[in-house]
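Just one protein chain is left out here, and the rest sit where they should.
Chains here go by letter, A and B, matching the order in which they are written, and residues are numbered from 1 within each.
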Amino acid sequence: MRRASTAVAIGGLIVVAAAGCHRRSAIGAPSNDLLIVGYDREPDTLNRFSTHILEDIQTCVVEGLTTTDERMNVIPLLAVRVPTLENGDVRLRPDGGMDVTWTLRPGVKWHDGVPFTSADVKFTVEALNNPSYKPESTDGFDRISGVDTPDPLTAVVHYKEIYAPYDIQFIRGAFPKHILEGRDIDRAQDYNRNPLGTGPYRVAEWRAGEYILLERVPHYWMGDEYPRIRRLLFKFVANTNTRINQLKSGEVHVVALVPWDKYRELGGLPSVVVHKTPGNAYEHVTLNERQFPPFADVRVRRALVMALDRELYTKTILDGLAPVADGPIQPISWAYTNQVTRYSFDPVRARALLDEAGWHVGPGGIRQRDGRPLSFTLMTQAGYTIRENVAQAIERQLRDIGVDVRVELHDGTAISAIWFEGHFEAMLHWWQLPSDPELTTFFASDRIPPAGRNINYFQDAELTKLLYASDRTVDREARKQFLKRAEAILSEQVPEIPLYTVTRLDALPASLEHFRGNPTNTGIFWNVYEWNIK
Amino acid sequence: MLAFLGRRLLQSVPLLVVISILAFLLIHAAPGGPLAVYLSNPNVRPEDIARLSRALGLDRPLWAQYWSWLTAFAKGDWGYSFSDGRPVADWLADRLPATIELVGVALVGAITITFVTGILSAVRRGKPFDRVTGAVAVAGISLPAFWFGLLLQIVFSVGLGWLPSSGRTVVGGGDLVDHLQHLVMPATVLAVVQAASWSRYLRSSMIDALGRPYTMAARARGLPPHRVVLRHALRNAVSPLIALVMVDAALLASGAVVTESVFAWPGLGSLFTDSLARRDYSVLMALLMLSSVAIVVFNVLADVLHALVDPRVLLGLGSLGSSGDAA
Partner (left out) sequence: MTPSLKFLPLAVLASLLGAAIVAPLLAPYPPERLDLVHRREPPSTAHVLGTDDLGRDVFARTLAGARVSLAVGLLSACVAGVSGILIGGVAGYSGGVLDAVLMRATDAMLAIPRLPLLMIAGAILQPSISVLVVLIGLVCWMETARVVRAEFLTLRTQGFVENARAAGAGHARIIFAHLLPNAAQTVIVSMTLAVARGILIESALSFFGVGVRPPQASWGNMLYQAQAVLSTEPWLVLAPGLFILATTLSVNMAGERLAHARLE
């Protein structure tokens, strides 16, 4: 009996050791044959219109008429050029509407060989406006009254009113009419799981729960030598730490959106380079004036801003990687201005402001006024270490000036529902802004939920006027002036506490060349066709 | 026997209905709905949300939603996932093999450990082997499974680099060895936690069996010791254990939620945590019902087995308890 158990134990050890020695031979280094991307979740569908979240994989397969590059400029892709007033492709009609003419690139075919034509563009508009299809958003499409297709390479889109972001209207591409015409698109699982596109890759395999494998198409319209990488594998690894660990061990080669607190860990790896791209997103503390009336007093808001040592946060928690933000428009946007009010860390002045506003320190060190304590709940998303840490740092620093904060962590989906319904007092939140600097939905007085995303419930007539004026013209210089004044008002009134600008960190193999970061939702795969592994 | 079986199964139906109501109410008490995922996107407008809500039937009263879900469920239609419109059954079918694989291997391991340590410590009662395994077993019951998983990751992945820290296979499907490398840590966690309680159960029922007259009679007849132990004592000790294993096996599967999460194992457990984050009601309901059905079925089977061994059970003197929960 004893000998048996000893034998089993020794045998077990041998097996484990052997297994250990066998490691690493199955996963190779990145090469032009296979590049493995560690992806943070499995997409629900690859239909670009059904869900706007996570389009990295789709970007490789389905191309838009235009796309946005690393400087957030709109550049043509399947269209020959971007329609503008200057080149005559955009015409303003006397009835207040506009016509946008898209000229398509000749010779582009869907992956099944059928030519890509303007009929597909027209079909897409009709499908999105069809009530039986449930896309994530019909924004913009619902302002299109019709599409004319005088020839297979020309589509004239008629808008009922002036729509400033018309140039990214078709950034998600088009549906293939010959595949989806007459069908229930939501249930068209053949398309939703394996969309037909014109891009450099197509879906080879989708193993549920594990990965999606893309392979290059034989004749990409940009040239037969593109794309250079034969296969792209998107491996689903939900847990951020696991993903980073797999990057370190070589099980994955690429990780997008590396959290800032992992930057240093990856810095020492010779095979990995972390690219920094200034982003078009920012984190802030939303102050819901409606739910918590003390926020309506601008002195209180200013005091809160000055109580927080934002420079310290970015230096420590964010490891110096994300600069302090002063407003919703980020430096990378063409509408950015730095002529804004800046509040520095000044707890003494903060306390003075609160005293002036009538909030005096009471028992327990918490300020109160008319018997009511200055105490509110700060919500943020669970599972994001950095955000949780920032929330806790905020809690401590506000307590130092006599404000009581209770931190609540919620799931990502619960967070969205909560701010949508407005049942929160303060929230540590972020917005990824669209490449077009349209701020109306965030700050106009009439755009409080459910009409928009003014979740601060902020009311300022002049600001609202400026924002709408910017939306209703396609003249960039005019828009710049409007937005400049809007930003000045926002920074002075601080309806929300801006924290920092999100810097995108993307980890890629050191041997990969032609990577160009991208701060928009388009993602880093926007130019994957030219990537090359030396 | 058939009447007993029929009665037990029939008794289970209202049970499952009650479970389903409870689960349904709980899930729908959430402040987020399945559409909450879209709300964070600035491009989605409130009209879109309303439209989606109507299309998915979410604006109907709660009892109406429950009723349509229940009637469909009973007919075998488990609905469509709220996130991608795929049939829920497809989601489950995709993830089920991974869980079966993990749980299966863990079960084999647990049963092996149980038998080896349970029998040996009963035979060597009071001796060092027994004391040590007893201590280890109590530790195993007291161990937080997720912490055990983390420790294994630290030692074998981060530290020694012998084993991959998570996932099921390397890209594109690896060979058998690679597969085993991914499987060994999560399966060990599950197996150890279960074996800890089972082996003690087996030990005490073996001790009991070894003290019985029939064992002593077998010894008196001059049979070799291992035959006495294995043929006679074990056969009697094992049937209540089998029933217990069946009851706990279902708990094992649902408790694997924790292990699958720590090791990113793509099975039903991680599907649960993903669906929870997305508030994907259809999938969550299906998962809860599936595991409850499994547990109920295993319970009934356990009772049947028990009845086969001890016919007094047929008189309705209650069913077996379980030995603990897998956490």
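What we mean here is this: a residue touches a chain if its C-beta (ideal position, glycine included) is under 8 Å from a C-beta of that chain, and two chains touch if they have at least 3 such contacts.
Predicted, not measured: the structure shown is a model, and the values here were computed from it.
**Student:** Can you list the shown chains that the absent chain is in touch with?
**Tutor:** A, B
**Student:** Among B:Ser121, B:Thr188 or B:Ser261, exactly one should touch the missing chain; which is it?
**Tutor:** Only one of B:Ser121, B:Thr188 or B:Ser261 touches the chain omitted from view, namely B:Ser261.
**Student:** From the list B:Ser81, B:Thr117 or B:Gln153, which touches the chain that is not on show?
**Tutor:** Missing-chain contact among the listed residues: B:Gln153.
**Student:** Identify the residue among A:Ile75, A:Leu257, A:Ala393 or A:Ala488 that touches the chain left out of the display.
**Tutor:** The missing chain is touched by A:Ala393.
**Student:** Pick from A:Leu77, A:Ile317 or A:Leu354: which residue touches the chain that isn't shown?
**Tutor:** A:Ile317
**Student:** By the contact criterion defined above, which parts of chain A meet the unshown chain? Give residue numbers in ascending order.
**Tutor:** Here the touching residues of chain A are 240-241, 244-245, 248, 261, 265, 312-313, 316-317, 382-383, 385, 388-389, 392-393, 395-396, 407-411, 414.
**Student:** Give me the chain B residues in contact with the hidden chain, please.
**Tutor:** These residues of chain B touch the chain that is not shown: 11, 14-16, 18-19, 22-23, 26-27, 29-31, 131, 138-139, 141-147, 150-151, 153-154, 158-159, 251, 254-255, 257-258, 261, 272-273, 276, 284, 287-288, 291-292, 295-296, 299, 318-319, 321-322, 324-325, 327.
Everything that follows uses one rule, which is that only the chains that are shown with their structure count from here on.
**Student:** How many angstrom lie between the centres of chain A and chain B, each centre taken as the mean Cα position?
**Tutor:** Using C-alpha averages as centres, the distance is 38 Å.
**Student:** Residues of chain B touching chain A in their complex?
**Tutor:** Touch list, chain B to chain A: 30-33, 36-46, 48-49, 51-52, 55, 81, 83-86, 90-91, 94-95, 98, 116, 120, 123, 157-158, 160-172, 174-175, 177-178, 180-181, 184, 261, 264, 266-267, 270-271, 274, 276-279.
**Student:** Mind pulling up the chain A residues that touch chain B in the complex?
**Tutor:** 1, 5, 8, 16-17, 19-20, 22-23, 26-27, 34, 36, 41-45, 50-53, 131, 134-139, 186-187, 189, 192, 208-211, 213, 233, 235-239, 242, 245-246, 249, 251, 410-421, 423, 431-434, 441-442, 449-453
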